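Here the complex is missing a single protein chain, while all its other protein chains stay put.
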Amino acid sequence: MVSVKPAGRAGDIRLAYALLSPALLLLAVVIAYPVGWEVWTSLTDLSPLKDGSTGFVGLANYRRLLADATFWQAALVTVVYAAVTSAGKLALGLGFALLLARPFRGRALVFLAIFLPWAYPAGVSVIGWYWTLNPPTITAYAPFMGQLKYAVDGTFGIGAWAFASVMLFNIWRGSSFIAVLLLAGINAIPQELFECALLESRSAWRRFRLVTVPLLKPFLALGVFLSLTSAFADLSNVWMLTAGRIVFPVIGTHAYWLVIKAGQYGPASALSLTLVPFLLAVLLVLFRLFDPPQERSTA
Amino acid sequence: MAQVMMKDLNKKYDEVHAVKDVNLHIRDKEFIVLVGPSGCGKSTTLRMVAGLEEITAGEITIGDRVVNDLPPKDRDIAMVFQNYALYPHMTVYDNMAFGLKMRKFPKTEIAKRVGEAAEILGIQELLKRKPRQLSGGQRQRVAVGRAIVRHPQVFLFDEPLSNLDAKLRVQMRVELKRLHDRLETTAIYVTHDQVEAMTLGDRVVVMKDGWIQQVGEPLELYGRPANRFVAGFIGSPSMNFVEMTIAETNGALWADTPGIRVKVPPASAARLGPYKGQRLTLGIRPEDLRVATGSDPADYSFDTVVDVVEPLGSEILLDVKAGSNVMVARVDPTVRAKLHDKMRLSLHPERVHFFDLKTELAI
Partner (left out) sequence: MVIERRWKKWVFFYIPLTVFVLGTLFPFYWMFVTAIRPDAELYRSWRAVNNAPFWTLQPTLEHFRDLMAKTMFPQWLWNTFFIAVISTAISLACGLLAGYALARLKFPMAGALGTSIFVTYLVPPTLLFIPLADIVRDFQLGNTPWALILTYPTFLIPFSTWLLMGYFKTIPKELEECARIDGATRFGAMTRIIFPIAVPGILSAGIFAFTLSWNEFIYALIFLSSPERKTVPVGVVSELIRGDIYFWGQLMAGALLGSIPVALVYSFFVEYYVTGLTGSVKG
């Protein structure tokens, strides 16, 4: 009969936008604008080292990239790097989480220890690794590590040792985070479900496969997702552990090198943007695996 | 103290029409109960009164103000939630004082009112505790206390007893009733439990699928249900329904189905005239059936076979079969009945209900 304008609702909408505006504004400035700038730059020959005006070069930067063997090598290395480290992180992280799932004496301490690699500044813990794996020749145990390095490089090719050490470091650090994420997931599963499973089946493996894994699936997927995306776009780990002397460039380090050392903004932007298809592919696969958290906000 | 009017109230979500053309006049100081199965629109109606749901169409008046556009805080109401909704980071005292603090009452007045409410509810010793240190029943009292310190115009209760165990629920029910008698504030109470509805309400509103089915005093709903749904919903165990054909024999109307043949009581006969030769639903409450004795008129008796025996102590519930019709009878505890016994039952002729098969309305 009488149709009334929903006053409360309009107020809610105004409030919602007011609350969101700081975050959106900041993200627009530091994300949306830069990405736009980057897309534009990738179509130009912008370089601070070059005098005169910046020219629009169309897709030339991309064309040159696709013809460049270094790019294809970097892409391949990136994919291998992401796949291996993600698998390693997930396996170790799941192991940790399952070990820590039940209460035992000293659990809090063990938890802290396991979390340490992630919480510890990578920029400095990486030095410890560098020191361990690539000791200067005068150090006490250098001959031993040296022999190991030559053995590995001899088998897999020059640079394999450095690459392996980067992956080891990444797994060491990342599994710590995955463990905490999965532990939070296990905590969120009602205890009764495990107890019920205990009544149903005596085989621990079957319980793990049929109850724990399906219930943890969203968290596993989220873990894989974060791990893959961060590995694809990795720059700092590789850069730090090899102190910039990169034998096996990944896409990230290659772009960094192009900008900092060669001042080639255009090609570097194009190179960075080639990561986008990788990221989108991972995103799509995982969207199918589970409803990402923000989707539930509309429910 | 105020009356509440709902006029052509409607609520539509994207696809669901949750409340349909609700018209209700709640009198000052009245305790009114909205009851119905889940999804019937009772909670949505209450939340519209509270201002927590936007009104799609229609008008709500509290006292003499139309409140459609007022935010909840300005409606001068208090609400008790099913999960109590106590603020976990505040003590009991602060929980109860919150509403008064928000309305900038002086400290002494707040202390006085909280003290009074705590005394009424017997929770003086709990004032310094945090909600997590309380039992379910205590939380419930605090939630009620938080509502009454405000002296609001209307109390709203959203299934407040559902989370309590059966014994506590009965006890709190009595206390709520006593509280209402003492405070004399208009109250709207939502529940899915018809016993709560019958015992608490001055009047009861039965809802289903967003429609009001019937409004009336508890005994009116019980004695003269407006339709088959209300008849089945009110009363426990619920009313027996049997589909029957009306036929005229020797100038009298008879209701007939394989296994049962009873006379239509003279009081209903006039109304059933148009149904001659047609089918309708006969309703009879379990308590209006009894074991037939020699003095019972044969016109209202029929043979059954006992299917289940449920002795409750003060009475026995007999699940019986008459032909293919299943019925429940509530009989005296002295009745000796065993499984598969043959038993002749007799129905109370003045308490038989008839419902139209299609419209389900009472005839």
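A and B are the chain letters, set down in written order, and residue numbers restart from 1 in every chain.
By our rule, contacts are C-beta pairs under 8 Å (C-beta built on N, C-alpha and C of every residue); 3 or more make two chains touch, one makes a residue touch a chain.
The structure displayed is predicted, hence computed values, not measured ones.
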{"item": "Hidden partner chain, touching residue among B:Phe81, B:Phe241 or B:Tyr300", "value": "B:Phe81"}
{"item": "Contact partner of the left-out chain, one of A:Ala108, A:Leu193 or A:Val213", "value": "A:Ala108"}
{"item": "Subunit B residues that touch the omitted chain in the full complex", "value": "50-52, 71-73, 75, 77-79, 81-83, 85, 87-89, 98-99, 102-103, 146, 150, 156"}
{"item": "In subunit A, positions touching the absent partner", "value": "9, 11-13, 15-17, 19-20, 22-24, 26-27, 29-31, 33-35, 37-38, 41, 92, 95-96, 99, 108, 110-117, 119-125, 127-129, 131-132, 136, 138-144, 172, 176, 180-181, 183-185, 187-188, 219, 229-230, 232-236, 239-240, 243, 251-252, 255-256, 259-260, 265, 268-269, 272-273, 275-276, 279, 283, 292-298"}
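Quick note on the criterion: only the chains that are shown with their structure count from here on.
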{"item": "Interchain centroid distance [CA atoms averaged], subunit A/subunit B, Å", "value": "57"}
